[in-house]
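Here the structure comes first, spelled out in structure tokens, and everything after it is commentary.
Only one protein chain is missing; all other protein chains are in place.
Each chain carries a letter (A, B and C) given by its place in the written order, and its residues are counted from 1.
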């Protein structure tokens, strides 16, 4: 076990998988010079046939990755969450649907790494957190790493998986440090980040860290929260969540995505259906306000989940 | 009040609005010959500057509609739900975000009419029901007409509204007949289709008809359901739903969209948060299975909500 | 250069297979034996057959909603194609796909796409794999005149050109996108005029002439395998039937005249090729007739196969969703 920065952990996962399997390659915009900070040195090590700088044509090269995966390669595509809109057709019509439409003939081991930058004054065009939309559409696995260990372990699993995967890499974690091991992290197994008895908090991506901080502070006030990191949203480990709510009787879901039809909505609705009898109080969603991300720092910070919102949510479940 | 077929009601709304306001025009693929059955005679009446056949370039002409709306026109765009993927950038990056990003300077009175065909053997590429994804993204109003009256009244409201609107026109209703009036139907006001006391059923688009049929049959077994047609999902009239659940204590949401992060998930999560204390039993989602729409009729019919699924959902809330 | 006798005959057979397949599909659709949409390829057979006859089994193709001609031309199983259209478990896709989503990976058919132009980037990616892994295969994509206006075509052609990928872009210009003439929708005279915008050769070919299509493709394949990059081939052709089964209501006669249709029917690709074979003495008239008859029989067998195949079972609904399955949400 070594300590790594989130961005390094990603880099390491890519390099290791590229060494292991000559069919793995990576493509994206300006990755040779590592504009987004996670592809440093790959070009040097692997050369031009394994590390491809692409033109500004996301629909084109997202689709090219799909085609390459169909004939045996394992492409990794680097992008930014907000740039996926221009490539939705390839993501939805092809990556998500192809295998099923073709009766299982198509293997699609393609990974889209979507960096998810929000909270830093990038404004509405560069601050999307769109995983809930992809959750609605069957066919793509969705990973939401919450720390360096997840970042490496989930990416390695993604690369080895024969289904298409989108990894949403929360840029707010880029500089965070954490233990990183050599083991893959399986999809669909949530992590109980902290045990507790009074209220379950499920956090998503960067919100796991926030939820843990909130839980630690609430502990001092005598409120014992269990914090869960789902790690993947498709598949979603609902058992771990339901078991926790069975114990605590209360649930808060912290999700940086827009609130309506969010991952928080989904998790809430699962528990309202399958864990209803465990519940002692309303399920509270702490998600982003239903507004675009304003540029102005005075407004932007109001939009996302924060400690205060979590405190009051947890407390309201205990009233 | 006169009786009209759903598709006629749409046609009538378009024609009336085009007569009323010279800034209203319609564009889409093969609309002059009314390939999708709702634009008959418009070309004859309004001519080539008001009824535009477009090339196969959804991203291009969806965006052109946005640009035209910015400078004072009121475009209606005809499309099919599944063709919106190729145009997501214009829908999300521009239609949904522009007004807010520009501090309210941009008025975007553009209407996208997305016909939603499913259940007829069109397979995965032509059977999308994607309104939940658009619900997640603020900035677009979403109408889901459930009958001829809605079809006309909501479309007229949409055309007059200064915000972008997507109307999901459920093709399973195309041939249904219903009363149509000359009044606009306001956004954000749900309709109580049938009153009842034991269980609330919220249906979406074509599922309202199904839910009503189920409720009528359950009535015979002595189970009294209240059926609600939200009419619009953005804005969503949660008061009407919450009031109903306050009365009935039980909720089933019937949604033809894929189940995960569906409109059903959202409505369930709202009630689990704001109507929790009214609830006497779990909230049940009856939505499409999390699988692509198979071509084969033997499989396709398994995917969607149907009467039996509604019966057992309602009954389970009463156990 | 004259093509081998074998190729000439092979092409006639394949065109007859497609023609009779489509005739049968129209017949059984009318009889209500299946319900989904289907887009007949009748009149355009020379395009797919000319192209695919210049390919190897190890080469890849991808196509669009007008989907039956491509896999049949590439050598996909006729029976499985028909069974798929019937939504049966013995179809290419076990009934999951239907007419618009035929695919047979075992002979290089990466699949047809109901979303117009959507398979163009995918096929480009197969070409990319060939280059990156230093393989010998080429990748071909069929798309229509309407599709050529989609951004996906632009992006893919640019990618294929800058990376010199072994990709062949085949525009089946049947002159209409449903009811919209390409003259009203494509800003240039010919789709192939756009090739210079991607620094690749663009060739306009008589799409009713199967040998011309073959030759243009053979040339493009040579370039592709040589590492010289992509080619845009435009086959100028005509759809003899309605756009789609079931759309007859709007698509009969209103956007194109009966005269025009009749004029094009005089240029039937099968007739043209048959005449040549007979003139050259490659085949006799009766040998040609025999090929036609054999194909009718073959299609009859395929239909019977499809009719006798089972519908997929409810318990198989989720079968093809994932390579590594996940729990039901």
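Odds and ends about this structure:
Definition applied: a contact is a pair of C-beta atoms (placed from the backbone, for glycine too) under 8 Å apart; a residue touches a chain by one contact, two chains touch by 3 or more.
The shown structure was predicted, so the numbers you read here are calculated from the model rather than taken from an experiment.
Annotation: of B:11, B:38 or B:59, B:59 touches the absent chain (contact as defined above). Subunit B residues in contact with the hidden partner, per the touch definition given at the top, are 22-23, 25, 49-50, 54-55, 57, 59-73, 75, 89-90, 93-94, 98-109, 138-139, 141, 161-163, 187-188, 234-236, 238, 270.
Residues of subunit C in contact with the chain left out of this view: 149-155, 157-158, 161-162, 184-188, 193-194, 196-200. Residue-level contact of subunit A with the missing chain is found at 29-30, 32-35, 53-57, 59-60, 82-83, 85-86, 120-126, 259-260, 289-292, 294-299, 302-303.
Here is the rule we go by: only the chains that are shown with their structure count from here on.
Ranking all chains by how far their C-alpha centres lie from the centre of subunit C, first place goes to A. With each centre defined as the average position of its C-alpha atoms, the distance from subunit A to subunit B rounds to 30 Å. Mean C-alpha position of subunit B lies 36 Å from that of subunit C. Rounded to a whole number, the gap between the C-alpha centres of subunit A and subunit C is 39 angstrom. Among the residues of subunit A, those in touch with two or more other chains are 59, 89, 93, 100-101, 138-139, 234. Residue positions of subunit C with contacts to 2 or more other chains are 93-97, 101, 113, 115, 118, 151-152, 321, 329.
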